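Structure first, then comments.
Every protein chain but one is kept in place in this view of the complex.
So that you can tell them apart, the chains are marked A and B in the order they are listed, and the count of residues begins at 1 in each.
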Amino acid sequence: MILAVSLLVILMLVGAVAACVFRDLLNAVIAAALVSLIASILFYFLQAPDVAMAEAAIGAALTTAIFVIAIRRTNRYEE
Amino acid sequence: MRRIISILLLVIVTFGICQSLAKIPFGTPKTKVGGRYINEGVKETGAANIVTSVVLSYRGFDTLGEVTILFIASIGLGAVLGGVGKKTVTKTEPASFVLSTGCKILFPLILVFGAYIFIHGHLTPGGGFQGGAIIASAYLLIYLGCRQRRVSQTAYMTLESLGGLSFVAAGLVGLAVSGYFLANFLPRGTVNLLFSAGIIPVIYIAIGLKVGSELTGIIDNLVEES
Partner (left out) sequence: MGFLHNYAYYIGAFGLIFVGLYIILTKHNLIKAIIGLAILDTGVNLFLVSVGYITKGTAPIFSRPGIDAKRMVDPVPQALVLTAIVIGVAVLALALSLAIRLYQHYGTLNLRKIREQKW
């Protein structure tokens, strides 16, 4: 159990560092969506089903969609 | 140079936070308020989901503030990105037949699922905010799949205003009946039934419709360009 949680935390931190390093903004947004998804799983392990549902619906789906629509109207690559 | 200074600053901040956090043990009860809400929650409000009773009955005024913040953000986005002139969606090629048929089949199912989540907010995990976000993702599916259909602007603005007004009206009726704002004036009923917990399902239905139409309006404003 604690092994699963440690692996998920390490994957989440790798995703956050990847969002910092990527130059293509679409890749960075998908890395941020991965961070949100793993945070939703960790909320479930912390016995909080309401918060897990809210983070999955709002953080992973709607935030990514809003970012992609905004990137479409501006530049795609970081200068 | 800027990078080195910011890393130094962050290391100092993290060191300070870690020092103070070593004194907060993980996994022990820390406040007594939570225990009181759990022990008395079902008797006082009638809702089986304690988080719902905290959000809407014990801390109902904070939820009113949050709904106001969402409203201001939605109006601000419409004001910044709006403006005068004709609005069109950017020209792209139409979606394939499989995608558009699949989106048309999935759209009413997702709406029904979102409505189920915010109607049963006091019995199972869920509530107005989660259900509203699911309804907004149904609209996102329509935008991706069948690009010709648009939701009319008056429809979701009317729904949003009605949701917000019924939340405040429920609080004012509680003020008139029992003497304080957002009082629970409907009968509590028995636990674990759909028609229980007084005014909580009514407010959650209003919040669910309001948040759903607000997030739909945000996506609609971002998509159009003049």
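The working rule: a residue touches a chain if its C-beta (ideal position, glycine included) is under 8 Å from a C-beta of that chain, and two chains touch if they have at least 3 such contacts.
Computed from a prediction, not measured in an experiment: that's the story for all the values here.
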So which of the visible chains would the left-out chain be touching? A, B
Touch assignment to the omitted chain, from B:Leu70, B:Cys103, B:Ile117 or B:Leu209, lands on B:Leu70
Please give every residue of chain A in contact with the chain that is not shown. 2, 5-6, 9, 12-13, 16-17, 19-20, 25, 28-29, 32, 35-36, 39, 42-43, 46-51, 54-55, 58-59, 62-63, 66-67, 70-71, 73-75, 78-79
Which positions on chain B touch the chain that was left off? 2-3, 6-7, 9-10, 13-14, 17-18, 21, 24-31, 33-34, 37-39, 42, 48-51, 54-55, 59, 62-63, 66, 69-70, 73-74, 76-77, 80-81, 124-125, 127, 129, 191-192, 211, 215, 218, 221-222
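As a convention for this text, only the chains that are shown with their structure count from here on.
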Where chain A and chain B are represented by their mean Cα positions, the distance between them in whole Å: 19
Chain A contacts chain B in the complex at 49-50, 53-54, 57-58, 61-62, 65-66, 69-70, 72-73
Residue ranges of chain B in contact with chain A within the complex: 49, 51-52, 90, 117, 125-127, 129-130, 133-134, 136-137, 140, 215, 218-219, 222-223, 225
